[in-house]
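Shown here: the complex without one of its protein chains, the others still in place.
What follows is chain A.
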Amino acid sequence: MMEDETFTDISGKTISLDCQSHSSFCREFTVSSPKVSIGKVMVYTCSVWLLAYAAFFITQNTAVLSSAILITLVGMMFHIHFVKVDHESLLVIGSLGIQVSSSYASGREITTFIEMSKIKDIVINEAIYMHQIIYYLCVLLKDPSEPNAVSSVVPLFQVSQRLWVEEEVEVCRLRPGVIPSVLNFPAHLGRVRARKTTTKQP
């Protein structure tokens, strides 16, 4: 059953969703961002080096050229190691907890595991971002001293959505009995058109 729909993040870039079911109570959802495009890399490098050559032509100082090379290299390494996210995944293990992991283009992985006892709920939260309202999935954590209060809000798939959210956001609870699902977006929320990639059936 393949419907032809594409996911986009809030700035319009294409992202893809992969949903894998390891067992009846263990599922993994992976959101992948587009890879680094070689055209962009070439454009940046060429522009930096042209500028460096122009500066060298004016000042006749070779330090300009070496520093340009150094800056390009360091900038690229910094970008793929700290900035460019390759994919983010959410592993849900029944009665153990939820594991959120981001994997960067250089292979670095940052993983956080949230135990079941600390999770209060998972909700779809809405936020106002510039001129639009965006919806994002987040985990509500319990406060250890007050079981009824929410201690913090952890947004999921943060970097793939290009989303940096503060914690003081108004939480909007769904009606009881409603199951928020990443695949079935509410119908009245317009413009997102989704494409399912192959899901491995158990």
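The rule is short, and it goes like this: a contact is a pair of C-beta atoms (placed from the backbone, for glycine too) under 8 Å apart; a residue touches a chain by one contact, two chains touch by 3 or more; residues count from 1.
Keep this in mind: contacts and distances are computed from a predicted model.
Peer 1: UniProt names the one chain left off this complex as which of "Phosphatidylinositol glycan anchor biosynthesis, class Q", "FAD-dependent oxidoreductase domain-containing protein 1", "Glutathione S-transferase" or "Dynein light chain"?
Peer 2: Its UniProt record gives the name "Phosphatidylinositol glycan anchor biosynthesis, class Q".
Peer 1: Looking at A:S24, A:S37 or A:T62, which makes contact with the chain not pictured?
Peer 2: Considering all chains, including the one not shown, the answer is A:S24.
Peer 1: Kindly note down the residues of chain A that lie in touch with the hidden chain.
Peer 2: On the chain A side, contact with the omitted chain comes from 22-26, 28, 91, 93-96, 99, 101, 111-113, 115-118, 144-145, 202.
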